[in-house]
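What you see is part of a larger complex, with each chain still in position.
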Amino acid sequence: MFSLTVSSHVFIAHSLKGEIFGPAGRLHGATLLMEAEFSREELDENGIVIDVGEASLILRDVGQTMNYQNLDELEVFKGKQTSLEYLAYHIHGDFRKRLAGRFRGMLKITLRESPQAWAGYAAPIDE
Amino acid sequence: MFSLTVSSHVFIAHSLKGEIFGPAGRLHGATLLMEAEFSREELDENGIVIDVGEASLILRDVGQTMNYQNLDELEVFKGKQTSLEYLAYHIHGDFRKRLAGRFRGMLKITLRESPQAWAGYAAPIDE
Amino acid sequence: MFSLTVSSHVFIAHSLKGEIFGPAGRLHGATLLMEAEFSREELDENGIVIDVGEASLILRDVGQTMNYQNLDELEVFKGKQTSLEYLAYHIHGDFRKRLAGRFRGMLKITLRESPQAWAGYAAPIDE
Amino acid sequence: MFSLTVSSHVFIAHSLKGEIFGPAGRLHGATLLMEAEFSREELDENGIVIDVGEASLILRDVGQTMNYQNLDELEVFKGKQTSLEYLAYHIHGDFRKRLAGRFRGMLKITLRESPQAWAGYAAPIDE
């Protein structure tokens, strides 16, 4: 299995809903270090999993939809819990749309909010 | 598959038994960066894999049993080889006990002793 | 010259005022990795610059005044530009109050908002 | 599943062939941070996955074949695309030869060319 990972980061504000989150229920923010790992069984005709430049561009485009934003006010997150896990899943969905017809394999999104906590979502992109 | 990881660290002393370990057979020590990665197929009712606060607390509690200790003198490690791999397995067992009835899924423990060497143990928590 | 540094982190939301900040003028957030470096010419009677435990506690206490907060709504930052540089200066001031009579020497505060940008403020604590 | 990882680095020059690589088609270079992760179901008679010292030595030996080299001029890479993915596969092959009869399990090679891009190749070593 071959893999290729690119990373970038975004600055976001948000709040979490539910008693268990304590102070994280208040409006606060985080730097999210984003990683997108692409995996597939065989290399393509250029000898790669996916072009680093293309993968980085998609990551930045996807990130731009939330960079320097208050997620609590974005239409796309209305009624959603913007936990790290859910945000990874949401970003995975954005990638899926942009990758349609250009990549088949596994995609794992990882979001690091601090050196002490991070989350991920992994699922195949197979259309 | 969703995942959530928390990390912390402990300071321990120990020695390894066996000729192949050379100078590591002497009493020495290490800072162990500990990571606990929880994975499951679905998010819970709060939209998360496990509460970061709860996971961090368990990690710290488990770490306290060996923090600032000489493992060679702890009853629980008598007759055991306290390699990084075994310590990861041991910590996994401690987590299993504390997570009983609170988490079902995969748990991976990673211990980093330096930027150049680390070890892990992964197994499902399914009771 | 001896030095001792401790680090921690906080999650904050804020916005910057001024055209040059572009999208950072919107309410967003960041994880701030905080470092406090204490320097002095001689070690104390315990053979240290300052106790790691005490320094870490002050750092956490100081951080708590902004952790999980929207800085735009805190009284203490009213009319202030909460740039990384200013926040480092503000934290330095908080340290100065708490260290009164307990430490003489240089104190440098560093705040890292991403792997690609960080800021600091250094000045002597000499009362 | 137990795992043990060792890391090191090499300095290489190379160029990539194909229009999609843009400026990376020119002769340039990179520091490659190399990681070799060994995984197996059971620990050996010493209570480990593989000896850290032995694993580090193999990693350094394998790295020496390309350290301080222009890969475009090495016989072994003639006609090959020396992408990170391919280099990880190539290094995996070198490990396989050296591990014959000494390790059975999964081996994953990861190569990091910057904090923002890395690649890997994973396959079982089962002879």
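As written, the chain order gives the labels A, B, C and D, with residue 1 at the start of each chain.
In this section, a contact is a pair of C-beta atoms (placed from the backbone, for glycine too) under 8 Å apart; a residue touches a chain by one contact, two chains touch by 3 or more.
Here the structure is a predicted model, which means the values were calculated and not measured.
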All chains are the same sequence, and 4 are placed; what is the full number of copies?
-> 6
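Quick note on the criterion: only the chains that are shown with their structure count from here on.
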Where the centres are mean C-alpha positions, what is the separation of subunit B from subunit D, in Å?
-> 27
Among the residues of subunit D, which ones contact at least 2 other chains?
-> 115
So what shape is it, when you link every pair of chains that touch: line, ring, star, complete or other?
-> other
Report the residues of subunit A in contact with subunit D in the complex, numbered from low to high.
-> 1-8, 43, 46-49, 51-54, 56
Using the touch rule from the top, collect the residues of subunit D that touch subunit A in their complex.
-> 18, 20-22, 80-81, 83-86, 88-89, 115-123
Contacts from subunit C onto subunit A in the complex sit at residues 9, 11-14, 23-24, 26-31, 33, 67-70, 113-116
